[in-house]
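Every protein chain except one is present and positioned as in the full complex.
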Amino acid sequence: MSHIPADVEELRQRTRTFIRDVVIPAEPHPGDYLDEGVLTDLKAKAKEAGVFAPHVPAEWGGQGVPIEFWSPVFQEAGYSPIGPAVLNCMAPDEGNMHMLAQIATQEQKERFLAPLAAGDVRSSFAMTEPHPGTGSDPSALATRAVKDGDEWVITGDKRFISGAELCSFFVVMAATDAEESAAATEGSGSAQAKMGQAATMFLVPKDTPGVSVGRPIHTVDRTIAGGHPYVHFDDVRVPTSAILGEPGKGFAYAQVRLAPARLTHCMRWLGLARRALDTALDRAEHREAFGDVLARQGLAQELIAQSVIDIETSDAMITKTSEVLATDAKEANSRSSIAKVYCSEAVYRVIDRAIQLTGGDGVSDQLPLVQYLNDVRPFRIYDGATETHKFAISRRASSKRRKEVAAGAPRLDIVREAR
Amino acid sequence: MSHIPADVEELRQRTRTFIRDVVIPAEPHPGDYLDEGVLTDLKAKAKEAGVFAPHVPAEWGGQGVPIEFWSPVFQEAGYSPIGPAVLNCMAPDEGNMHMLAQIATQEQKERFLAPLAAGDVRSSFAMTEPHPGTGSDPSALATRAVKDGDEWVITGDKRFISGAELCSFFVVMAATDAEESAAATEGSGSAQAKMGQAATMFLVPKDTPGVSVGRPIHTVDRTIAGGHPYVHFDDVRVPTSAILGEPGKGFAYAQVRLAPARLTHCMRWLGLARRALDTALDRAEHREAFGDVLARQGLAQELIAQSVIDIETSDAMITKTSEVLATDAKEANSRSSIAKVYCSEAVYRVIDRAIQLTGGDGVSDQLPLVQYLNDVRPFRIYDGATETHKFAISRRASSKRRKEVAAGAPRLDIVREAR
Amino acid sequence: MSHIPADVEELRQRTRTFIRDVVIPAEPHPGDYLDEGVLTDLKAKAKEAGVFAPHVPAEWGGQGVPIEFWSPVFQEAGYSPIGPAVLNCMAPDEGNMHMLAQIATQEQKERFLAPLAAGDVRSSFAMTEPHPGTGSDPSALATRAVKDGDEWVITGDKRFISGAELCSFFVVMAATDAEESAAATEGSGSAQAKMGQAATMFLVPKDTPGVSVGRPIHTVDRTIAGGHPYVHFDDVRVPTSAILGEPGKGFAYAQVRLAPARLTHCMRWLGLARRALDTALDRAEHREAFGDVLARQGLAQELIAQSVIDIETSDAMITKTSEVLATDAKEANSRSSIAKVYCSEAVYRVIDRAIQLTGGDGVSDQLPLVQYLNDVRPFRIYDGATETHKFAISRRASSKRRKEVAAGAPRLDIVREAR
Partner (left out) sequence: MSHIPADVEELRQRTRTFIRDVVIPAEPHPGDYLDEGVLTDLKAKAKEAGVFAPHVPAEWGGQGVPIEFWSPVFQEAGYSPIGPAVLNCMAPDEGNMHMLAQIATQEQKERFLAPLAAGDVRSSFAMTEPHPGTGSDPSALATRAVKDGDEWVITGDKRFISGAELCSFFVVMAATDAEESAAATEGSGSAQAKMGQAATMFLVPKDTPGVSVGRPIHTVDRTIAGGHPYVHFDDVRVPTSAILGEPGKGFAYAQVRLAPARLTHCMRWLGLARRALDTALDRAEHREAFGDVLARQGLAQELIAQSVIDIETSDAMITKTSEVLATDAKEANSRSSIAKVYCSEAVYRVIDRAIQLTGGDGVSDQLPLVQYLNDVRPFRIYDGATETHKFAISRRASSKRRKEVAAGAPRLDIVREAR
């Protein structure tokens, strides 16, 4: 990678070494969760090795890598399914740290970001709700926060709240009255007008009265400790200082969080895709059938080549998107939508092909590949399902072209219909 | 389906009703195995309902459906992931029953087929071996049987032996000396000559001294009770009467078993694909987003239409292949290879799309869909991986065309290269 | 093919021989149209060989093959891009003959069907109109026919009217007043009610005053002589006896024509796909690169195997659909929609892969393959574009499932949302 600064490249190399020498040997058996004690131990080793929290600003104890260069480092972390947790750059914490660093008050940073960046506590992002609340369509937000004197009272149900069982606090998205959210005058204003409501984010410690973790939901992945359960907020009272940033800006902040967060998923999973391909290459190099090793058989070569192409194009798309993450929020949102669809589908294909190349071992716990497949399967749905993004991508393309034509670009579809 | 005889159609309808009214309500939670006691109870109900063992000849207690009409009935059975086990038409028993009915002696049928057909015992097919033994390439068979007086002594390791933990007997494939296998003079003779060895099938009760079930292998599917463990044969002594059919004909018999066995997998999994699509259709009918139900949104319609196409073409290919199963072994083998590749990939796609349509529920245990995906994932590998079949399909196509040209068909690729 | 009657199989074999020995040597250079004189000569030879008009009832001079067995014979015809024209089973004549045989009066049959079946004249089907008239959405029909005493006066513009330049008569679809079309009381009545209009088909000789062939439209195919030009009807007066079948039943008749017509396209193009694959197999057998012939190289094998799979599944789907063409119009319509999408896309892929296997020759006039690709490209659009069919397929699937659930089938998408 040509344009990476030398210090980032050096960190990437150290991360690579750490993952291969320390993390991979400690991975749990396929299908199992990582033991919490082992995790704590590995985190300590990561700090010693100077590879902990690569994305966190140095002032909060991280490696301070600029966002446009997270990708090479996160890919190395993701080469092990437990790597991101060990390096403290796993969802949802990583996205929460990024958002807190951008938006939180100094006091909030000290109280919530500091221990999170240090890996001493974990966090959850409480947005998704049971139907018909907010899912793929954020405007359906049903959880509400009502101002009551100096306090806000939050009521509502959430589900698919990743990490809820082990976290210390939640970032809760709640609908708030647009007038109460008086401060929310710019930015997301017009969107809110359309939706008839504003949204506000709150920082809610898990031990706040009224907060309860409900029924667990078992998903097929094994990479996020603490599951994805229901979480209930029953008349949960928090002070005004619990508001993250400004009231009424919840949807805008969600975008601040989302564009990088879905891209870091792409980075981490792309690392895992590389792992899967390496596994398949090793098998193809050493396994014979029909008189030659697989690596010299064309139907294996087809699978390998397609996976290389998927990996390299995903990497290119992540790089292209990363460039604007820090500088152009709107373009970042649009590009990250495309990158998310492409990469989530691509990494799934890569792992799927690796399984084909490893035969029966690939679909069993003899190798971790089918667990990898299950780890990435949900990514084609969370942070916006492929189909939801396509819907948005198509509409944006139509809208952009409509404006070009309105601005004078000649229409290209005219045919002479008359005689 | 136009040409189905009335009695088969009637059985199909009854099977459909039985699955929906009796079997589906008894399904285990997604990710769990079916309880053995529940299974026993359901089998009894299936017998009462006259839908048990549809493929087994009436003389052995089944419904006696001719093989060219198994498909509609097996698809109904497969509409529940536990349906085939309940109806006693699940792999590997179903394939073993079919082979025994074709090849076994009357005495063997009474001893092994009768209780198997009645659902009183289960069986395993012990062919696959640890590398570098037989896997995708059957000629690498490493387990050996040596004649010793009136007995044969079997030695070797097997793995991925589906159902081994709960079965009563194994059909064991072992290499035997071509001369000892003197009776094997026709059929597979030339293939054996090439391979330098013959193979023979033995019926080996599990309690025979020297037989041991070894280390379990956990695969991602949940539909075959008894797992897919290692099985070891250490100087296992069996009488000559344990030989299934004739000595030396093991490879030929494997073909007898394989062509229908891989097609019945297609039938059962196609039933499950229909279940997945129905689940997605129900969700699309009732879940709103972006102002309308999913079923009226084009990106959902794309997924639905593609799945309908996959299902209907798979059904057509199974029908086309079934027609020759009983009458033309060579053509059946060739067509079933194509059908297997197509259907295994198609049913996977259908279930995968159903997950996209059901969102977060689809990748969790809120719905059974991601378990279905894991149930069918191995089918793209067992009974010949997609890539192995493609290799064979391509070679057969080349060989067929070569013969046509040799027989006078004009070559079509000639271009005038001279000036 | 197992169930083909002996006489059809014999005709298929003779057709195969005729195509290879007589037709292929007479094919025009890639990119050129067939010379009309050569065509006339070849038709005479086809009559002599007893392979002319396979689908036409014997009473009108054809071979009288039942519709459920057209596929094997049409595939042989389609093995040459000019084969169907030579055998007089090419669109649009073939579909028109079929419709006339079903619907026309005896007098109309003698006047229009007889010379058409004999290959003495050609016909056109005038339905598609300039935007915003009828295209993918038939209800937008803009051409009108108004009763005036004993005559009807037809006015409107048509385009993409295949064969118009060389035809003798048109089957014209025109909107007619629902009350004037009093006879049209059953069948398509409700659809018409929704559309607020009826439609009627007229048999209009090309030399009728007011009929004119307009501006040509050049499409990329070369298989239909007479192009696809505009055709204009300016106050064209025809007698009531020009009505095909009954007034007001135009949409119903269009369905009668369409289901078989789009399936016979599948049959013919599938024959051409077989030709393309054979061409590629010949090249793969004789062309070396990287030290071996292509046929033994895996990336070629991937292409070959995929094409075999596409061909065999298309064939199976055509067979499945043909079975109900004569017996169940509604099911035929639904299945032929699926078959059309699948086959049109599949034959395109097969020819596309054949081009990859033949390299530079494949995209040039050194071989006819890229012309084949251009010949089949429009089929993914005409008779309903792939996307239009998918829209309909999805809606039919939703509707069918909705009825099942209404009739008592348990909903499968229910998840427990409460605590």
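Every chain is named by a letter (A, B and C) in the order it is written, and numbering of its residues begins at 1.
Throughout what follows, a contact is a pair of C-beta atoms (placed from the backbone, for glycine too) under 8 Å apart; a residue touches a chain by one contact, two chains touch by 3 or more.
The model shown is predicted, which means the values in this text are computed figures rather than measured ones.
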Can you work out which residue in A:67, A:121 or A:295 touches the chain that's missing from view? A:295
Touching the hidden chain, out of C:373, C:397 or C:412, is C:373
Out of C:24, C:39, C:329 or C:363, which touches the unshown chain? C:363
Touching residues of subunit C against the unshown chain: what are they? 31, 128, 131-132, 135-137, 159-160, 217-221, 228, 287-290, 297, 299-300, 302-303, 355-356, 359-360, 362-366, 370, 373-374, 377-378, 380-382, 385-388, 390-391
Spell out the interface residues on subunit A facing the chain that's missing from view. 2-3, 20, 24, 275, 277-287, 295, 298, 300-302, 304-306, 308-309, 312-313, 315-317, 319-320, 323-324, 327-328, 335, 338, 341-342, 358, 361, 366-367, 389-391, 393-398, 401-402, 404-405, 409-413, 415-416
Can you name the residues of subunit B that touch the chain not displayed here? 130-131, 157, 214-215, 230, 232, 297-302, 416-417, 419
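Here is the rule we use: only the chains that are shown with their structure count from here on.
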Need the CA-centroid distance for the pair subunit A / subunit C, whole Å please. 50
Give the residues of subunit B touching no fewer than two other chains, as numbers and ranges. 287, 300, 366, 390-391
